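One chain of protein is taken out of this complex; the other chains stay put.
In this document, chain identifiers A, B, C, D, E, F and G correspond to the written order of the chains, with residue numbering beginning at 1 in each.
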């Protein structure tokens, strides 16, 4: 029977509700991530327990608040936890980097949680990845000064809220693809990320692929695919 | 006089504000449900008391949070309560199933509360109903493997957030109607269910009828009507 | 090679671009329809020619303007053509009706093209189908006077623009499912069908499944599935 | 000097920030209301103190939560307070009713706070006003049974969330104007009142004037003007 | 049988599609209007022919372009036709005015077609009605100079596109109700009338009832009801 | 009497409909412009005739298509006509420039009509004004090479469609105000200027004031005010 | 290395994440502001410490809630703190005013926090600035009575929520530029500032430059640039 009792503890233990897509690595070459929003701590403990049987691949937990992180760390105490990025990975050591280098750029502290989620995703999917957090369109010379670093990357993730103009600026400087990552940072007419999302979709410079608002995981995954070893 | 005093306890006891549509079963063949959002616990206790006079038909309470459930259970202690679905039914035993089978499908834990609300609604309206909670478009083979189960149903409710693509995929596999149930699960550009709602309205495969975002009750009711005995 | 020459005549003759989903009847039980918007007359002539090899199933053409209809009728001169509904079917005689009766309701001349598209779709998919074109919410007594006809149907398609309130009104009168079909008719704040679409999704009476704006074909198809013989 | 110190207590005591539009009664014939959202309790106490000098006209406070009500009642202990409507009036006794009768209609408990705000506004602006709280479009016969009451009114305020279809239905039954009052009640695709707002603007029956979402005060004021003695 | 042949000439002659709501005058006290958009010239000729049997009440045709006007005038050659307002009435002489005076105000030539449709509707529904076409918020003194005229009206219809601020300004000057009529005139961010519509719904001065974008007919009808003789 | 006959020629000759705000120069210091959209050629000829009595101030006609320009030029044959900008001014010679310099910047041919409308407006309102039409964010070095020119201006109007990022980039380089002018140029998700509008409102660099989509006149006017002689 | 440890204290101490744009005064002539939303108290303490090395220019902190203000005041105890405006400046004494006068206008207490943020920004950027807080469109005579004060300003910032009509009204009275500042104050259909934003973009009177919703800082900065000494 596919149905589940209503006790919240029992619920997560039922097949169908919590199931690892263990086949995914084989099928797509990348492990699955567990999106923690809307999952109970009990659900996450159950998932963490199932994961202990699969130490051969990296498991990523995204959107992990402090309480949920504590629940997962009960079961996987050596997991790598990044509270700024609300990210958790197990086994804790990233794979040895392969392929081209991923660079993540953002304008500062407000976009940092999302930018770091992208950074860590790329790293745990096997890329060398680094972060530049002090570039922006308002101080364009500071950004242009990093052109050499941008040109050394195989893919650049650019996280930006507000006007979302940074990805288009950087795309105009380089030949590699830019993954544009809109964030929900900004005043009222940013409409929780809608404004930078539209800006990025309309970037004058071609070479920009856009992901969902605040979806650092998606950006990191796409960049890892673009820079994968051939 | 149609008006009410301002004391919140007295308010619910007044006619006009809390009134059961007892005629609805006769008129439409299905009982009324009590939508609990925006109702006080006192309102709900009053409604529960009125219901005790009508044990001949099933009464459904939807969108019941823990506090409201407690208030209702004071009056109807044997009611069936499903905290995941935020659903409560009295009398507690569903009617004997008639008509065709209803199948509810969703992608996993995040959509589960809404999917279960649909499941329980169909069941308390007199259908045999079951739930598949591990299908999705990202792992399409896992979904296709259930084709036999899909084809055995008289109506399939498909709950999905994010891209909302699952109902269209399933509709393309079967000849029965699909009730598409968008949920508010997802990253920023899902816009609280707007994205899956639009996806479902635009499903390439005909045979999809869409209900409101997170409206598991409405989906279950429509599926029960589609599968009613003739 | 999967690619195509740029000559517009040659283009349609290439495999891949124009291909009939002949397998669809077997897979889903209903034939495919050809959505004619965005197809050239040459494309449509090619499709019409391919169809002549499959007279055993009904082929529907939707959104056929006068020029495109003429192109199809060159190849299929005995096709049934309904210019109001911008609809064309071949072979011209609908299948013998099976299953329950489909009723289409709308408020008058403005919604008639869409309502007729729904009507003809249901009929060519094998249902007995009829149309009531003079009901509305502004003159509610005229609508209530048809209650008997509504209750005799197995499914009711209700097409409405402007406030889109008619499907919810009718759903409150009957026990069968209502397929709500928003149209783009109305003053400015109808926003080309957005207003009636939202009204229908929010219908107070459960039992309403909504399809896309002006999608008479989709409404007729869903209604035919709901009323299919068991 | 037009500017103010930053101490929050001192701020409200400064001219310019808190000033009564005492001239309004003379200019428009109706007193001003104090919209309490965004005002501090200190602001409200200051306003209440200023009001004690003007007992010759009625002062209305709208959107008053429990804490703010307590602050106002400190200064005006005999004010009439309606916690459901989040409304407060002083002097407490409404003026003797003049002009035609105002009727407020809504579907039940969820819309009641807004409907009562409209009711009390009309009453404190000098109209006889009453409330019908158990009508709706899903159970249309129950609504039609009140036609006599509807026709006895000089103006009808109809509050509705979800599909917002009730004002158009009632407007089709009567010759007096209908003030349509959308509320933010409903499932996801009601978009916090946008859906009923659009429905009401698109009402098929003419004779409907729409006010802002959840603006019971505005609806009551407009209805009082429509029914004013000539 | 409720269905219609596909010949476009025959279609309008069928019952159900073209039917006059002759009962409406008795039920609501106001005659029906024929909204001509989406109706064929043949439909309109049929309607005009039916109307000749009912010279006892006024029949209004709205949204009549030049070609449709010609078709109607073939049958009703003495009808009153206003090409600016795209409006046509028969019998041509308005009823003797009763009730209070209706005033229509707008800012100039761009809003004139909609303002005139409102003016003529009010007049053919039996009100004395006049038009002020040179007021606006940008030249506020010119508007204030008309305060005496505004205060002499029983209801004021204010048509405005662009910022839509005029209705709120006028409402602040008078005690009678203001019917706010947004028009689709303006630069890009007016979004075809959305901007003035929102402005009017948010008018700071209470006493404003809003109708649909460019719906001069609806505004005139509502104003006629507000000013009806008691 | 404020009303007008329905003959379109007579209409424009009536007071109220076509009236020059001759007082505006005295009141605001700038002449009125005639927005030609929605005005008939007859209206424009009437306005042109009225203008011939006021050669002491400049009269601007905006949004003038070829046919309307011909009508105006019949009456004012020496008017300056710019068909790219759809702009016409009379008397033809701009006033002697005063105040600071206005610079208009855009990315190229697509934004040129709007940019030129801004340029000509500033010039006819009495400013020295020039245009740079080959800057953009995709080729940022080309833009930065103009920094000296940008810094020499008293106000810079930046017209941009698509991502609308150019105003924010330039604002970050200068100390003078930037008037951001979104245009409706771009692919689908530019939504007719909504995307650049939002980008500009969210510009990271302060110092940006935004005007309506495609409103070159408004941008030129605002820039002329900012740079007015003191 | 550009990356940062996950400890939240350490994070702010890392280069790249918290970096002052000390060059900005030289480049643009105005100091940088620190937008405090999304920054931790630890981040703000670090920034405050860096600032103590730069007492030669004014540093502004915007969107400072009570807790964050306390953190900054630990390091900069003599900073000027305005809790209504959620604003903090150091050094505490504003620069001696230069250039033209800035006037800030709003309708009352609800818009006051945003209006004061604009006021203080202008003042700390070196302008004489004052606030009028009791003007509005509903009581237009009260507003017109201040015309003399409006005309004495070099730039006027007008903050308004709800219908957002005030900036257009004031722009029609003066020759100086108006900075329109929409606020998120209002009933449902104000949509968190969208309605006043659109109104302002569509203002009939030219001379209005619009900034982001609730962006008092941006408005004050733009006004300071417009009124800068030449």
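Everything below uses one rule, namely that contacts are C-beta pairs under 8 Å (C-beta built on N, C-alpha and C of every residue); 3 or more make two chains touch, one makes a residue touch a chain.
As the structure is a prediction and not an experimental result, all values here were calculated from the model.
Novice: Just name the one of A:69, A:162 or A:210 that touches the chain not displayed here.
Specialist: Among A:69, A:162 or A:210, only A:210 touches the chain that is not shown.
Novice: For the chain that got dropped from the picture, name the residues of chain A it touches.
Specialist: 27-30, 33, 100, 172-177, 179, 197, 201-202, 206-213, 217-218, 221-222, 225-226, 228, 230
Novice: Which residue numbers on chain B touch the omitted chain?
Specialist: 107, 136-140, 144, 162-165, 168-169, 171-173, 186-187, 189-191, 194-196, 198-205
Novice: Tell me, which residues in chain F touch the chain that this view leaves out?
Specialist: Interface with the chain not displayed, on the chain F side: 81-85, 108-110, 112, 116, 119, 130-134, 139, 142, 185-190.
Heads up, the rule we're going with is that only the chains that are shown with their structure count from here on.
Novice: In terms of residue-numbered contact pairs, which of B-D, A-F or F-G coincides with A-B for over half of them?
Specialist: Going through B-D, A-F or F-G one by one, only B-D repeats the A-B interface.
Novice: Can you compute the centre-to-centre distance for chain C and chain G, using the mean CA position of each chain? Integer Å is fine.
Specialist: 55
Novice: Provide the list of chain A residues touching at least two other chains, using ranges where the numbers run on.
Specialist: 139, 186-187, 189-190, 194
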